[in-house]
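All protein chains of the complex are present and in place, except for one that has been dropped.
Naming follows writing order (A, B and C), and every chain is counted from residue 1.
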């Protein structure tokens, strides 16, 4: 199979680098077109990121010599990409993502810009793979033939939404109180000042609580006619904190369902949970999307974030709650499952479904 | 005024050191009798803690040359102490605290051993100063003339209990879901392995959630006859996490009252909150026991733990909750307000009330 | 005594905040004139630093309501300041410090701009207080009547230069190999990205090694005619590293003298070392400028940086060196002794010597 030619919008930033890094050796996709601001355009990628390459391993060999293209040259991207990942900041995403889609290039975005656009799906493939069905409608709405926009949700909710969804169908989620302890990589680079986080906890991440509370409604929602209707059957309340960790967002979750599940029902639901990515054996799909650890002191951020290459959600400490019904702790890797890895899984789903 | 002669049981451990450290220059008390295991007995205090003095400043000059006394020599302590602080581990506290009290020495303990003993008060002087009235009953129950045992609660609840209590009288606390992010000093020394906490969060502190949930019932309870009855009118559910900070326990609190207070009522209750220690102008009493910070990103562990010499609780981020009624963030210094400083404030209360 | 009216150039930045913070309650000086870029001018100081006040305690009460003045309004500063501390970045310092001095305002600078200007003294008052004698010459060189410029050296060398100087007179320093482990506050705010320093060491701080090697030559140099001649009698080689600490620069020092001192001679020289600030009993002068700790594992960054309010240098681990003659470890507080505290001590010296 010939690999699809992938463009990365915002390829020099931290999420862009994650895409380049994680796509190395991907069986279906090749990050062959690296797009950045006009200031970086024309440089070799290795020069463009010199002194600010933040991944654990070196720049993939084949990416080093790629010439960075300007975001303004949409035609060039159109000729050279089968689709693009957008790792743009939200304000720039607003300007460019629609232009790319309009030009016929499918855009898979990490930005928050279009998360609540009514005909744009916000995908976690294990949860709402069927939301891709909005794409023909989106194209129709906008008069686009080939391009479309698909987004992924905020990283903070990845550590608890799949475990809640695994129970939602049968027991009906009603209320959840969530406190997150989020890693600094979530703020990009330079992101959080070291002076602010050493020996400290910062109990605010701007906009994060609102995203954590609202995005699940769309993800668990349905296509109704030419737009999404949100699931208003539950309420989430989130406290979002920044803590002194590199990678990995942890969430302490207290939850209530319409029908209280038993401990065994919960553990069984989590153990057996599989989604479309697992059925389709997508390359980035974790084998076991929800890993429950029996040890009393797990998950731990450093020890569990890399489970199944950072794509699994690891949970533990299921116990009854004095106020709601159940409590547990969830963890996911914010820059893999919560960012570029999640984006790649979306692309794999779209490819498998014939949209790429 | 002649200072009272204070003994410290477990003077070489980390909490014991905190007592020696914080009592330096105290206007009423002098840490003149340092008590430890027979292994340390007879040594100069500076030798006994050589290489393991963990305070920010040097050993107080007057403590350096004190000869450490053996815990087994109760008679010696009886001759030389007006009362003792107990910084013993719980299992050792079980063995010795009653012996000291029986010998006529008032014992103010940090250990968890007697927290739920029915005639032992668990004091936060701003909240339940009247609980000292159990002391004559305790003495009578046990046939003790001069000795008694008083305890302080666990450090984890100090960051939220006073703020909740300030509202409880008028609005009646019903439910609270709490997530703590606790500093490593709470585990003593050596306590948490550095290998376990660098770039990590540990979502378990053994026994801490149970303490956080149950101790408030006694603290907010009442004396009924010869024992305490607990306040069963509310439910607390706690997640307790260890994070990578030296000092300072933070809590994210979601709360519901019988009667929902308005934002103004809450802020006013906190601002005006004063307790017996403030009325009596006790030396360790913080001027403003609950400090509310208006900035959106406060309290922060490193920036706010030392407010009013570590004795104030600092809170912020009051906002409505989607699931319960209100949310806020609280912070207190675990080794000052939550340990030795709290113990000293208890002693000041007892002195002012004539029990010492 | 009426306090001198002090201006702070760059009052909203991190070093500027340190000046405002440390000058609170100063017996001679009052930070009454806070100067910043035109963008901040006209705002209340508390508004100008809202959300970015980085000190451990709140903004001093008297500073909160001061109206920030524009750096461009030199006349205003001239009317309202007896002298200014400059906490400007080097490039801006280049533009403004001479203008202020020319206008008749003595400038005490933290910037590197004039450190090697031939008639500007670079002061560590315990070492080279006599260098203030260049001031009349500087004024004459430039035709200034009242204004002048004085600078302080880089923070990195404070942890080893005083200990070396204490031995230099008698034994003659010849060679020193130095490795520093420097705190993140040295880079200001936001400074070092948390993503870059958690679980990491960065073995480069741009320009720091050159400063560490060259500045000591001027500090230990002499006035010769209308300029300084540098002390070329020794060589320093420095490795400068950034480590994961908030405050406190540590240095591992290996050193050789013309005449090898004995262990006793070294310890005695350090113990007895006093400088002009101690003789004059300047308010910010540490009582014991060089504190030697006998414990094998001291100094430690967190435990010793605050010694004598952050103004003392703490050293330890004196032992023979296999390659040069002696080894030791030094530590000083980079934002106190190494920045604003050092600047204030310079001002006190200049006041005592009649230059302010």
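Criterion: contacts are C-beta pairs under 8 Å (C-beta built on N, C-alpha and C of every residue); 3 or more make two chains touch, one makes a residue touch a chain.
Predicted, not measured: the structure shown is a model, and the values here were computed from it.
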Contact partner of the left-out chain, one of B:199, B:256 or B:348: B:199
Of B:67, B:140 or B:189, the residue in touch with the unshown chain: B:189
Contact partner of the left-out chain, one of A:303, A:321, A:339 or A:352: A:303
Touch criterion as defined above, residue of C:77, C:245, C:269 or C:307 at the omitted chain: C:245
For chain C, the residues touching the chain missing from this view: 175-177, 179, 181, 198-204, 213, 235-237, 239, 241, 243-246, 250, 252, 254, 296-303, 316-317, 321-324, 327, 329
Chain A residues that touch the omitted chain in the full complex: 50-51, 56-57, 198-199, 246, 295, 297, 302-303, 306
Residues of chain B in contact with the chain not shown: 54, 184-185, 189-199, 244-246
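Everything that follows uses one rule, which is that only the chains that are shown with their structure count from here on.
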Least step count from chain B to chain C, where 1 means the two chains touch: 1
Chain B and chain C: spacing of chain centres that average the CA atoms, whole Å: 41
Mean-CA-position distance for chain B and chain A (Å): 43
Contacts with 2+ other chains: residues of chain A: 198-199, 244-246
